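Here the complex is missing one protein chain, while the rest keep their positions.
Chains: A, B and C, in written order; residue numbering restarts at 1 for each.
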Amino acid sequence: MGKMFAIVLVIIALASAYPIARHMYVPPEDISTHGHAIDDQLSDTMAEAGFSFLGAQLVLAFFVWKFSERKEGAKLKNFPGGAKLMVTVAFIIVGAEVFALGVLGQKAWANVYFTPPRPDALQIQSQAGQFAFYFRYPGLDGKFGAIHPDKIDEGNQNFFGLDPANDIESRDDIVSGELAIPVNREIHLLMHAKDVGHSFYVRELRIQQDYVPGLDLSVHFTATKIGRYEIVCTQLCGLGHYNMKAYLNVMAQDDFEKWLKQKASEQ
Amino acid sequence: MRIKHIYLAGVAILAAATMTSAVPGGGTVSGKITYEGTPAKQKPIDMSKEPSCAKQYSTPATTETVVTGPNNALENVVVYISAGAPDDPAPSQAAVFTQKGCRYTPHVLAFQVNQQLEVVNDDQTSHNIHPLPKVNREWNKSQPPGTPPIVDKYDKPEFIPVKCNVHPWMHGTFAVLKNSHYSISAEGGDFKLPNLPPGKYTVTAWHESYGEQTQEVTIAGSETKSVNFVFKAKPY
Amino acid sequence: MSSATYPSVRVAASAKVRSAHAEASRSGIWVGICTITMSFMAFISALYVRQGSSTDWTHIVLPRILYFNTLALLVSSVALELSRRALAPVHGSELDRGAVRRGLGCLTATLALGLFFVAGQYEAWRQLAAQGLYLATNANSSFYYVLTAMHGLHLLAGIGALLLVISRLVVAGNRFRRSTFEATAIYWHFMGVLWLYLLLVLRTKL
Partner (left out) sequence: MQEASAQPAHVHAPPEGFIRKHVFSLDHKVIGKQYYALGLLAVCMGMALSWLMRFHLVWPTTRIPGLELLSKAGAPGGIITPEYYLSLLTMHGTLMVFFVLTNAPFAAFGNYFLPIQIGAEDMAFPRFNMMSFWTTFVAFLVLVLAFVIPDGPPISGWTSYAPLSAVGQDAGPGMGWGMNLWGISIAIFCIGSLLGALNFIATTLDLRAKGMTLMRMPICTWAWFITSCIALLAFAVLLPACILLILDRTAGTSFFIPSGLVVSDRLQPHSGGSPLLWQHLFWFFGHPEVYIAILPSMGIVSHILINSMRKPLLSARVIIYSMMSIGFLSWMVWGHHMFVSGMNPFSSLLFSFPTLTITIPATIMTMIWLGSLYGANIRITSASLFALGFISMFVSGGVSGFFLAQPSIDIVLHATYFVVGHFHMVMGVASIFGVFAGTYFWYGKMTGRMMNEKLGQLHFWLTFIGTYCIFMPFHYLGLVGNIRRYSAFVNDFTGPLMPLHKFITIAALCTGAAQFIFIFNLIYSHFKGKPASENPWEGTTLEWSIPSPPPWNNFGDKHPIIYHDPYQYGVKGSKGDYIMQDSPEPSAS
């Protein structure tokens, strides 16, 4: 039985590692300026984790194979070096690993969070509510109209609770169900939650950030590839959570302007 | 069975439009609902998050909070006898509220107190039906495709906003009325309340954005009184 | 406690055993104090976070009666110490009537003061309510009611323990367990200290 355990374990370990080694399951191609750092970090970690995973499993299998169900009274030995060796090795190897990862991780993280958005970044406000995203562009005056929760009227497509009757600034605001952005231009996305916690996640963009009610958060990013990508909610927000999604539409600058005009006419 | 539901829905709408009470050959109140001013622009609905619905529209569907017709006709106005008529027993056939292409048909569904209500999902996606009553009992249920219709009834008269929690743009209204004398202004804004026994009535017209108006009318014999309502429309 | 009912126990129930149990109940009560402290820490850090993250933080004036309550609680602790001194020589088996009487006197005083404190806290609630400050009025009042209520509950437990000790002295003196009494005393003093800390927080934060 001990030998069988060893064999089964080896098979399991190799089978588990195979899809990773063959890159059968990987994140989609990165379309952001900051994403490559995260991807490098991910693959480094994958290498180290994979090494320790296979190492530990195979050693376990080998020892069980060799040292299980030996004949009665077989000579018992202790591992040369004993506990001290184990502890020192663990400290040195893992400690170094942890330190390296910690530092690298800091770099990748800093790219996303410690650099403020450029002043010329395009400001877009996004609102997450049960169970859809809506996006608001400031319009010609470059100002967002104020939000009045009591004015929200979804049946009338007033998702943000604007008050055009009294608030001039809100009249030219452009509200859209898709997030259209120009390529290679930094976007400063202001995040507002209408009801409960939600999250903004675009896999290709390597951006995930929660919407926290009552907390005005923001993220900034630059998309480098034209195309249509899925925005999904990753924070459990209620029964429609699975279906809470929108599209990120990365366009060429002039297409974007056309789109903006078109939308403005619909408001 | 889906076909049957659509059919039922048709019947129900028809019935709702020309509901007749127990007094044949009575008087009739008829008229036209119009608006003055500029009504709010009906915006296109972005259904991209629900492809199975989006692909049902060549041009994007628009909101239905203010549906207008030629020469200022105003549709989806519920006209009913709010006073003067006795309460009627609920009719036997069910009022059917269908979810199709991620919209509610009809947008405004009128039916009677204790009349059976059937909510049907004709879409390939899960819907959630959440009526928001103030005096009646509240419920909030989801309806995956291929599940039996949700059956319910309301025991107090009320105008109940209905929303779908999964698709924020889906909004409709249940008009729960206590007698059978009601009509919903159709294309051209016309309505007709036939078979009214002689008497003095209060006619009320209700619109989801513009509120309600009332007029007194007295019916003697089998005459036809014409009553018109004009709503003030605001751009915002 | 079951020693009366089960003969073979007396054999094992040596003085050493009693000491083991005294230790158990002592460490028990200290461990209990740790966990109670921790949960009040949680409440209070919640208070700090809530205050830091909000714009609706107002100020409420604490009812003056709180200070009388505080006084009562402190005095009750003193009384408890006195009764502890008085009962020092008393053991399960042999009872010195006089000592018990003195001890009982102080204990009853402790109990009375404790009850006064609880009543006073209730009065403080009524006064706040009279000002229109209810549990849900604003964050400050919410925290005031929650913290005082939690402390009150714990204190009631202490009062329960006091009643137990007293009843054992009065009704069946020979069932008096020193360890229970010691534990109760530690707990009671802790309640006093905890209240002082809470009062400080309420006063500075609310």
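Heads up, the rule we're going with is that a contact is a pair of C-beta atoms (placed from the backbone, for glycine too) under 8 Å apart; a residue touches a chain by one contact, two chains touch by 3 or more.
The shown structure was predicted, so the numbers you read here are calculated from the model rather than taken from an experiment.
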| item | value |
| --- | --- |
| Which displayed chains the unshown chain touches | A, B, C |
| Candidate in contact with the missing chain, chosen from A:Ala21, A:Met86, A:Leu140 or A:Ala165 | A:Met86 |
| Of B:Pro86, B:Pro145, B:Pro198 or B:Pro235, the residue in touch with the unshown chain | B:Pro145 |
| Touching residues on subunit A - with respect to the absent chain | 1-2, 5, 8-9, 12, 16, 19-20, 24-28, 37-38, 41-42, 45-46, 48-50, 52-53, 56-57, 59-60, 63-64, 67-70, 73-79, 82-83, 85-87, 89-91, 93-95, 97-98, 101-102, 105-106, 108-109, 112-114, 129-130, 149-150, 152, 154, 161, 194-197, 199, 201, 203, 206-210, 212-215, 217, 230, 232, 234-243, 245 |
| Contact set of subunit C toward the excluded chain (per top definition) | 2-3, 5-6, 8-9, 11-14, 16-21, 23-25, 27-28, 31-32, 34-36, 38-39, 41-43, 46, 49-50, 53-57, 135-136, 138-139, 142, 146, 150 |
| Contact set of subunit B toward the excluded chain (per top definition) | 126, 128, 130, 132, 140-148, 150, 161, 163, 165-166 |
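By our rule, only the chains that are shown with their structure count from here on.
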| item | value |
| --- | --- |
| Pairwise touch network: line, ring, star, complete, or other | other |
| Separation of subunit A from subunit B, taking each centre as the mean of its C-alpha atoms, in whole Å | 45 |
| Centroid spacing, where centroids are CA-atom means, of subunit A and subunit C in whole angstrom | 50 |
| Junction residues of subunit C - those touching two or more other chains | none |
| Residues of subunit B engaged with two or more neighbouring chains | none |
| Residues on subunit A engaged by subunit B in the complex (per definition of touch) | 129-132, 153-157, 159, 163-165, 176-178, 238-240, 243-247, 266-267 |
| Residue ranges of subunit B touching subunit A (in the complex, touch as defined) | 40-41, 43-50, 63-65, 125-126, 128, 142, 161, 163, 165-169, 171, 208-209, 234, 236 |
